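First the structure, in the form of C-alpha cells, and then the observations on it.
Every protein chain but one is kept in place in this view of the complex.
Right after this comes chain A.
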C-alpha cells in the first residue's frame, strides 16, 4: 500500500505545485510593513525553482471586479530585494492576487487583502496634552514666593524705624 502511494506520488507531476504567495512579515522578512495605502509588498516566487522565468501577477479590485496583470521576471538567487512591490493601487480597497508562471502553468493560491487608509494630518489634535508636574510646581511655588515678598516689603516699609 505504501509502495503504491509512493509510486503515485512520484508520478504526480510538478505542474500542480503551488507557488507560495503572502504579504511580507515585518518580523521574518525584515521589512517595515507590507501594506501601504497604494501598494502591497508580496513575497516573490521561489528563486531557485522559478529564477529567471517570466511570471504574471493577476490582481482583481474587489468591489468593481476589474482584472489587471503585472508581468515581471522572477529574479534569480541570490535576490537583492526580498519582495515584489505591487503599485498604483487605491487606498482602503480589497484586492485578490494570484501568481502565475508563464509556460509552466504553475499558479499560487488567491491572496485577499485590503490596502490601508490614510488619515488626514489636519485631524491630529495638537492641543495642550497635559500639564507636567514640573510646570505646576514651579508656578505654584513662585507665585507664593512673589506674594510673600510683596507682603514682606510692605511690612518692612510700614513697620520700620
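FYI, a residue touches a chain if its C-beta (ideal position, glycine included) is under 8 Å from a C-beta of that chain, and two chains touch if they have at least 3 such contacts; residues count from 1.
We take it that contacts and distances are computed from a predicted model.
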Among "RT30 protein", "Tetraspanin", "DNA polymerase delta subunit 3" or "Electron transfer flavoprotein-ubiquinone oxidoreductase", the omitted chain is listed in UniProt as "Tetraspanin"
Touch rule applied to chain A and the missing chain gives residues 26, 30-33, 36-38, 41, 80-83, 85, 116, 118-122, 124-126, 128-132, 134-135, 138-139, 141-143, 145-146, 148-150, 152-153, 155-157, 159-161
